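Note that one protein chain of the assembly has been removed; the remaining protein chains are unaltered in position.
By letter and in written order, the chains are A, B and C; residue numbering begins at 1 in each of them.
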């Protein structure tokens, strides 16, 4: 099924040094316009507003995920592990390469604003008659369907799904390394060579040789640190909030018949919730930024102000609170309204939370989210049973409330707020 | 004149680890919309189409140039060198930070296409009533003028100009390191700590302590390698050629009264050559990419084809030739026309050339482009007098002719070309 | 009190890039024979038998500790923190540089074998008329005494002691970074620039600005990983056990009047426990290795066998056990004796344990081993009160029993051991 290139092609990559392409199908997939579109979508959305180095694209990340998967499979095959099926390797590589194909511009925010899901889009792009579909069909008529089923986690051979999206998948390994590299934050540096050497195909899933436990501990710790240092950084959250508010406001205006000074296809259809695959593929961050830039000149003040904030990076400020009950929240909103603030747009409450690792619960079977260690007697144990450190961190949620608001407006309204509320926002 | 921040601010930077901001003026300049615009302009233009990691912006680079300058000045002041004037430090830092402010989207190509110059735009943005101008005026009424004169190399104190644009300036040091980091090509790794330690202010210019000679040799070699490996990479040249062709075609169409399906302000004014500072600041790579994406749907086939090539990365192929005389060129163009190809758009000839280092010519005084070594007897010598390796490489131009063309069209026309011409393009 | 060099000297260092020496006293101390002796003592003892790259010396480490201390102090002075006393800087730097001066060859093992303490030797070398003493006296008559008191933690100004030996001291930061670099294990990579920027002198100790908490979490995790991955590696423990057995056997033989084929001054005095400072300074790892090499030819078979094992790296094997009660231990020893094994030399039981971090106990005051965070209201809190992750790991001891034994001898004795014992050692 594989169609080896006469000569291997490489991409120079700062994270993996070289990305090696050995199969014609992979090479052709990379050169489709659907895959090239990922160059125009940043891997970390608005994080570049916090970490200026984080300007890398989903294109780079997708190549990285492919490369890690290639290395895992190549090690499985070199070692001749009997629980691996070599005939699944092209499928696995294609799914790894394409798994992020459906991401839209500023993905997480746009998904929230328009109730979409990038996984669905990935499957549609793979299945609905694109350049990608045509290439995959060259492998076999049912190959696009197989690739899509791996991505939607329904493919019959669990180990393929596990490699592409499991607790130790190539996706996570690449993004930890890549995001650490581009942000400059060194918490994400994991010993990927060691982790890869310790992976074993075993009874339909990927497990870890017990002696690799420390490398996994380190990986989970890196993941933990990257979440709190980078992914949940309050400045990034602030820019995401503004982004969602822009989408919300523009949709409200559109639905109310507001006449936009600037509109571009397919934004209208997006607001109406009727986007085809062909239209979706026109969406990229360049278009969103261009629309926002033009909207800084709109007559709707709220939209224009939000777009200025985003484009010129005049973000919302925030205060952090350890506790915040719903009564207090209501009280704040009420006071905001009284003081002439917009209780909808001038206050956003955020409670980031993350589960570093989901442990085994006694009495239940192993879960696809768990990392299993394989000891020398071929016995499987969930890692938190063996590692003190994983057990220690696995319950940590660590969320705190963050209140985001436009500092200039709030400053003016401050005298009109009750003192108990005012002091929350006073620096 | 300096206005220290109460607490130093830092930016996390993958290249310099941290960028340290200690002065209120610098902090305010960074937060202007004119400086934030640099986030939307890539440092290496289209190089990301060759090196997928090279997606970094001029914003990152400008912070880096500022940081290196800050370190040089801080070392000058700590060591109490008498040839440095501490009262010039804020001016030098501002000029270092702002020196790339006027770059447009895909700068080199747009400058060629529209006969503009980013240095002029930098000066205009500094002088013509922007947020930048206002902040600089807070230092002194004539301060914007001083900053602009450093950038246009007319400022009275040569050493300030020398730090911002000399043969060993902060600009070059940052871009070698940064472009190496983001492309993943490790030829650009220079020992910047050692170079910085070896710099001395001396009689109005920056010179190098003789014992730093090897670090300079290494720096010039890195520069040489980066030019030929990265900046002149034929795939990058190919994408720049297409970019220029798009601008050329769109301008032709505009001037001939063609009705664009999609047009956006201020592209029209750009085609007419009448852009104000305010309009110029609206230009960014997002807008250019968005226009190109929309133009893939234009009815003018040439424009639509060129835009598709650029957006979907179906670039021109190339052949390399050691020699190529003008007669042959004419013959190729003639044959192309005969064979139904467009002799203007379907063939571009490129001859990249670079002078790694411009040596001292006996009988002439020292030149501002030369690197001077200061020996322990306080005698100055131009580096190629002392370094065999610099002397050896300084005459190397190394250009070769590259012919770029659309492979699909050429393939079809091949039977109609004379065999002597055809075999040039046959793989 | 400081005597600045006319020109700063530097040492090229792989970990800190450059070590900067700015004071004549420091420069002269480095060039004494007592300090140069540290080149002949490895930083990690026998770890190079496990990690072949770990061949670095205490000389390198001592320069590194000096450099980190210099950077901390320089930041304190640049920021003008009022809780730091600039007049203590030379003292702090000297103590940092010299703190490991008294380490003997294979320090931990020799200390255990001969009941010595390197800190005492450091103080004696500083105080008892060496080249070091003479240079320190050039500062002030009581300066050697002051330096020694910082090292023995009795100096009146606690902050100086805290910088040289506290929970976040320059010693630990250098060894984590350096040992990670030389072993190649990347768990030790900490963000030292950030940690240094976050340190504050405060009421007689060094505390951490609250926003530096994550960098500290990462530092404690690195420390945890380095202990279990490197410092407690069972192969290293095995070599240390053999080393101690050699010392023990040689001492027994010496005391029993055995005539050594090879003996070298001052080993005899060491066995008698009567070593002067002058003699102690003759001791280095070259001498110990040379003695061991010669002793491989001794007629005492036990000594000769142990020395061969150490020199040719034929170490003891080990088995790991989660639990081991004293009854089982007694039973194993008895069975060993019955089977003709030497219950003293042919079995060593090791239980490595480490406390990653010692938390604050309510009701007690802050302890010198605790890391304190300083919030923006100038309130101090012990880090585990704030950090979930530190609290989670601080109780983890993680020890397991390791039984070390000579595989070849045990193999022969196996049939003579009761099966319950034999199966412990059967692979």
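Heads up, the rule we're going with is that contacts are C-beta pairs under 8 Å (C-beta built on N, C-alpha and C of every residue); 3 or more make two chains touch, one makes a residue touch a chain.
Since we're looking at a predicted model, the values are computed, not measured.
> Looking beyond the chains shown, say which of C:290, C:368 or C:420 touches the absent one.
Missing-chain contact among the listed residues: C:290.
> Determine which one of B:85, B:127 or B:221 touches the chain that has been left out.
Of these options, the touching residue for the absent chain is B:221.
> Out of C:78, C:299 or C:312, which is the one that touches the chain we can't see?
Considering all chains, including the one not shown, the answer is C:312.
> List the subunit B residues touching the unshown chain?
Against the missing chain, subunit B presents residues 186-187, 189, 191, 214, 217-218, 221, 224-225, 228-229, 388-389, 392-393, 396, 398.
> Extract the touching residues of subunit C with respect to the undisplayed chain.
Counting over the whole complex, subunit C touches the hidden chain at residues 11-15, 17, 31, 33, 36, 39-40, 48-49, 51-53, 55-57, 59-60, 63, 181-185, 262, 264, 282, 284-287, 289-290, 293-294, 311-313.
> In the whole complex, what residues of subunit A lie against the chain that is missing from view?
10, 17-18, 193-194, 197
As a convention for this text, only the chains that are shown with their structure count from here on.
> Please compute the C-alpha centroid of subunit A, do the same for subunit B, then give the distance between them in whole Å.
33
> Can you give the whole-Å distance between the Cα centres of subunit A and subunit C?
Once rounded, the distance between the two centres reads 43 Å.
> Report the inter-chain centroid distance for subunit B and subunit C in whole angstrom, where each centroid is the mean of the CA atoms.
51
> Which subunit A residues reach two or more other chains?
Residue numbers touching two or more other chains: none in subunit A.
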